[in-house]
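Only a single protein chain was left out; the remaining protein chains are all shown in position.
The letters A and B name the chains in turn, as written, and every chain counts its residues from 1.
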Amino acid sequence: MAEVIKVEKLTVEFPAGGAGQQTKVAVKNLNLTVSSGEVFGFLGPNGAGKTTTMNVLLGFVNPTSGSASIFGVDVRQPIARQRIGYLPELTYYYKFLTAEELLRFYAKVFRIPKDQVESRIDEVLKLVELEHARKRLIKTYSKGMQQRAGLAQALINDPDLLILDEPTSGLDPIGRMKVREIIQRLKNEGKTVFFSSHELGEVETVCDRVAILNQGELKVTGRVDDLVRENQMNLEKIFLEMIGYKSPVTV
Amino acid sequence: MMNNAFALAGIVIKELYRRKDFYVLFILTALLTLLLGSINFFNEQNIARYVKEFCLLLIWIASLVIAVTTTARQIPAEREQRTIFPLLAKPVSRGDLIFGKFLGCWIASGIVLVVFYVFFAVITGAREHHIHVAAYFQAFWMHWMMLGVVVGMVLLGSIVFAAPSSNSTISFVVILGILLVGRHLNKVADSLAEPTSSILYTVYYVIPHLEFYDLRDLIVHNAGSAPWWAVGVATIYAMVYAALFQFVAWMTFRRKALN
Partner (left out) sequence: MDDVPTKSSELKMASPRLILLLLLASAFSLSTVLAQWHQNWAGNRSDNGSALAVVMGDSRRIFANHFFTKADVYFHSGYYPSIFDAPKQQERSHMEEDLTQTHDDEDEDDHHAHDESCDHGEEHGEAEFLDKPRNIIDAFGRNFYITSHSHLAEGEQREMLPWLKIAAELDPQKVQTYTVASYWLRSRLNKPKEAEQFLREGLRVNPDSYEILFELGRIQRENYTNPDNARNLWELALLKWRKQESAGLKPNEFNYQQIIGFLGALEEQQGNVVKAIEYFEALKEVSPAKADIELRIEKLKVASEPQ
């Protein structure tokens, strides 16, 4: 299968906050590949370097060393993002726009032909179940609706790779289920999905492969089924072991 | 690049007409002008110049407030509200973002100016029974060109200063300083000792001379229009400065980590 994401020896350092402090290493020598059609779960505790890695893939942060490419194109080239859909952890959009206007704007950015724009907008709004609120200003949306509007903008260009940063955080159970259904549907359509999450049960259900990151270092990567079989424990326990967590009760 | 820039510009323009700033300033300008125009001075019906001066002053203040405040909040708001992340996750470069924001703020300022100058033409036409079309068009055009430089300058400020309020304040001080004393800096420099004199002369040559674009005196005193060749040169001068400010903004912004 073709490699969609390729990360080689990626290191990201941030300048220290105060004088005399050392630089903070957010990601250390990371190697990662994600193949076409995979649903890839990117796991790790808070501050593990997941979002930084995603920020490098999206060109928000420049790597200190190493390289990253998407569809074989260096991530620093804007064209690398032509076939990507991205949903950030916190979804905030232009509050003075309606969902329809927002999608029209992003469609223009993706140079979707004019005669296809309206049908594409209809399609994604139907997918995320926001047809009824398409002419309402985004600022009037509930959090779940805003998250779905975010998903709609990520899908407007019919992307081959979807990068989702904790897509279900802060959503109610129904909202989570809807997002999960959408990811499943995209998987069935053969799309590649790269997403980070703290919901390990969810990851276990949806993902083909996972990578666990701790303090900027890759601890383990592999197929979910293989990891569970090899370690004789569920994903949550594997995760806790990899990050070196010891329960105070056990101690 | 142009496709993305125009898409972004469209968003800025939408933001302007959905916010209330412009409407409030226009209504205030119109009300104050009409109020002042209705005052009876010694039963003289045909006094016009003070109304023109006052109306143009209000237009200048309103346009500067709109241009500066709209531009100053663009990129900080994108970062603060995190809308910049989904945006730059699309095939939009940081250069596109800078140019698109510039274009949006500049075109939005132009639309605002058209409304204000039409109002001005109506008011003066009603009092003087004559509209100096060429002179008014020149005044509008030069004003708009000046706002191009202002928008470029404030956009650069919004990359350097994180808070829109500090950027707006500093921009206002610089812009008003140039408009009020920019023309006279060389005279002041002549009266100073070295090295202050040379420093001031350098500042005189480096700053964008925004006062070129202020044709209010010509309009108020019915002194005709400026030579068209000079308007052309001033247009190029404004474009060069606007481009310079955008280039420096892009240089500063292109490697900036967003997180």
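Everything that follows uses one rule, which is that a contact is a pair of C-beta atoms (placed from the backbone, for glycine too) under 8 Å apart; a residue touches a chain by one contact, two chains touch by 3 or more.
Just so we're clear, the structure is a prediction, and the values are computed from it rather than from any experiment.
*Asks:* Name every shown chain in contact with the chain that has been left out of the document.
*Replies:* B
*Asks:* Among B:Leu25, B:Ala48 or B:Ile159, which residue is in contact with the omitted chain in the full complex?
*Replies:* Considering the complete complex, B:Ala48 is the one touching the chain left out.
*Asks:* Touching the left-out chain: which of B:Asp21, B:Glu80 or B:Asp214?
*Replies:* Residue touching the chain left out of view: B:Asp214.
*Asks:* Which listed residue, B:Leu31, B:Ile61, B:Val173 or B:Val233, touches the chain dropped from view?
*Replies:* B:Val233
*Asks:* By the contact criterion defined above, which parts of chain B meet the unshown chain? Give residue numbers in ascending order.
*Replies:* 39, 41-44, 46-50, 142, 181, 183-184, 186-188, 204-205, 209, 211-215, 217-218, 220-221, 223, 226-227, 230, 233-234
By our rule, only the chains that are shown with their structure count from here on.
*Asks:* Hey, how far is the Cα centre of chain A from the one of chain B, in Å?
*Replies:* A distance of 41 Å separates the two centres.
*Asks:* Enumerate the contact residues on chain B facing chain A in the complex.
*Replies:* 3-4, 6-7, 10-11, 14-15, 18-19, 81-83, 85-93, 96, 255, 257-259
*Asks:* Write out the stretch or stretches of chain A touching chain B in their complex.
*Replies:* 14, 51-52, 55, 58-62, 78-79, 81-82, 84, 86-88, 90-97, 101, 105-106, 108-111, 150, 153-154, 157, 163
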